[in-house]
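The following block contains the structure, expressed as structure tokens.
Of the protein chains in this complex, all but one are displayed in their positions.
Residue numbering begins at 1 within each chain, and the chains themselves are lettered A and B in the order written.
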Amino acid sequence: MIMKAGTRQLVLIYGLIGLVVGWLVLPALWMLLTSIKPPALVATNPPTFLFSPTSANFTAVLGAKEVVGSIRDTVVISIATTVLSVTIGSFAAYSIARFSTGGTPVFFFLILVQAIPSVVLGLPFFVMFRQLGLYDTIPGLVLAYTTVSLPFAIWLLVAFFDDIPRELEEAALVDGCSRWGALFRVVMPLARPGLAVAGILTFMSAWNQFFFALVLAGQNVRTLPQVASNYISTYTLDWGKVAAAGVLLLIPPVIVVLVMQRHIVRGLTFGAVKG
Amino acid sequence: MINVRSGATTRALALAASAVILATACTSGASPAPSTAATSGSSSAPTQASAPVDAGGTPVVWIFAGPEGDALKAAGDAYTKATGKPVDVEVLGRDTFNQKRDLFVASQATGVDLIMTGSSRVPSWADGNLIAPVEQYINADPKYDWESDVFPVARAESAFGDHLYMFPLDTYAEILVYRTDLISTPPKTWDEYLTVAKQFTKSITPSSPTKYGTAYSGKDYVPEASWFSVLWGYGGDLLDSTGKVVIDSPEAVASLDFHLGLLLKEKVVPPETPNWEYPEIQIALQQGLLAMASHFPAAMPELEDCAKSPNTCGKVAIAPLPGGSAGQFSAAENLGLVMNPKAENAQAAADFALWVSGTEGGLVYTKAGGATPRRSVYANADITAARPWAADFAKTLESAKGTIRSPKASDLLASLREELNKALAGQQDAKTTLDNTAKKWREILGQ
Partner (left out) sequence: MTAQPVSSHFAVRASFARWADRHFRSLLVLPALLLLVVLVAYPAIYLLGLSVQNITLANIAKPDRQLFVGLSNFANVFANPNFFSTIRTTAVFGVASIAVELGVGLMLGLLFTARFRGRRGLMILMLIPILMTPVVIGLFWKLLLNGEWGVVNYLLSVVGIAPQSWLADSSLAMPSVILVFAWGGISFVTLVVLGAVESQSVDLHEAARVDGAGYFAILRYVTLPLLKPVLLVIVLILAIDALKQFDIIYVLTGGGPGGLTRVYSLEIYDQAFSRSNFSIAAAEAIVLVGLTVVLVAGLVRALRASVGGGGR
């Protein structure tokens, strides 16, 4: 499908993409506008699009003590979760894709773990982590997040590994490589788009995790979504500050995507795969 | 298809899993695993509720974010400055505070001495031995003025059975917020209320400056509060003084008919009411869409702030909700501090709680943004200067009614809400709603 688009197709492409992406972007756009709006203009009818912006919300949010610490904590936890999930997830996925390791029982087990709503894990994790001394620690949160993201990463990577023809590894084995060598030197480089996709999605899932942070973190570890929720209470909803926090929450993920997207888009130089 | 799983792998997994389970279950006192219940429960106090101890450390208090959280933190600092005793006030996110608190209470963990909670929880928690009685502290404090100073509803809400369980810090009651530039005298009866509402609903009175006369909250998890005032005004009630279910009485049905009618028949409230709660009503008032609303006093600071609410600053006031032949009543709930039965710094915690909910500390707390339910606080000159509506609210509190005083309150409310939501969505009428609710209630209460 990697073709250069002609003019008529371009119009269609831009049109369709524009429409859908417009829909996808609408809340973020509104959030951005709200974060710089004076409070009185947040919910006018008809909506206010033109106004003189204010930076009061951002200064307030960035000035809050816990925000900087929570950014750091959230970044550390998200990266750790991603690295852990993608690494052991890709190993497991390769094994399952190539050899159907574990067969049906493992298949069902993975579905089972993924089907559990986080709410259900709340109380047992709470009790368990407190007993094991993992409550309110970064490793604890990483483990909890990984539980949720690992099955997901495995499924994804199984599909990507399926797409890579076996002939390549078999060729490597014939050439004298061990299975391990074949895996690391031949397959993994080819799986880069899949690994990047899994990495992005896992990072996002960890970054935006809310429930486990609520249950398993307290004073020592703070995540950014938690902090953002502090501005939401039953009797006061500070739209401006929530919006500012939301915008701040967007920045690191955007950076991660910018970094990772090179690996997904392979382009016409993708010539390693033969016939 | 090769189905290979080495026996070694399986054995390793089973071993690891068992190790973790044993590590957790055998040391945890709160594990409800069935056959091990007898053995695992024995590691901590067996069948009686544990009593708080005093290790003399710093008491830990949990509260949710918002004005109360800010106020308590400020009060905590003031307490330390005034008495030299430390206190650790931890502010957690509000929306999710309930879940965290519930998890903590259900797992009977240690580490926190006082938790801020709504008084509707007190009966079930007290009955379940999940909070500790505190009247011994209150009775021991000569300056506390429990009877003479604290509003009756706050006192009732803090009690269950023969004990007191809560140090009240705030009391919320629903009140009528109205535009003084549009309405000179607020309505005192529900019939007057309807007349005024019609006057200010554009679809009924085209010359009305506001789109809707009034509004109330109909969101799925809190649809009942606004109706209770109507119910009591009409002379109905949920349970009578003996605890018998009377929610299906003719007065109750009439009151619900009226309440639903505001939305479904008269259309003097926004059609989106089944999905509206506090934030939406607040915005609607700010945008000048409403002439009045069934709302909360916590709204007033923002409504009077000209930077945030240019349409309403200087033009709003509060009044008690209208009533009927039985009188004018508001539904109220306390927010206060309850004590963990596994508290480790009980006396220090109680000292702080007594101070911050007392006459002196209560004033500090209120000045920092709270609303301590004491007559002296509401009469204080500084407070009335900063909050012109304070006197009106105090009047409301004198005759407010509290939450259901049954350990099964949450179950009862959940059943009520399920039926009420259907009624608000127009799926069933008032009589069916209350008949169904009464049936469920009688089942739950065993009547």
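Definition applied: a residue touches a chain if its C-beta (ideal position, glycine included) is under 8 Å from a C-beta of that chain, and two chains touch if they have at least 3 such contacts.
Keep in mind that this is a model prediction, so the values were computed, not measured.
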Considering the entire assembly, which residues of chain B contact the chain that has been omitted? 1, 4-6, 8-9, 12-13, 16-18, 20-21, 24-25, 30-34, 37, 41, 46-47, 49, 98-99, 102, 105-106, 108, 124-125, 127-130, 211, 219-221, 270-276, 280, 283-284, 287, 289, 341, 407-408, 410-411, 413-414, 418, 421-427
Provide the residue numbers of chain A that touch the chain removed from this figure. 1-5, 9-10, 13-14, 16-17, 20-21, 23-28, 30-31, 34, 43-47, 88-89, 91-92, 94-96, 98-102, 106-117, 119-121, 123-125, 127-128, 143-144, 146-147, 150-152, 154-156, 158-160, 162-165, 176, 178-180, 183, 190-191, 193-194, 196-197, 200-201, 204, 207-208, 210, 224-225, 228-229, 232, 237, 239, 242-243, 245-246, 249-250, 253-254, 257-258, 261, 264-266, 268, 270-271, 273-275
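The rule we apply is simple: only the chains that are shown with their structure count from here on.
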Residue ranges of chain B in contact with chain A within the complex: 1-5, 20, 23-24, 27-28, 30-31, 64-67, 90-96, 99-100, 103-104, 106-107, 109, 277-279, 282-283, 286-287, 289, 296, 298-299, 302, 307-310
Residues on chain A engaged by chain B in the complex (per definition of touch): 38-40, 42-45, 99-106, 122-123, 126-128, 130-132, 210, 214-215, 218-219, 226-227, 229-237
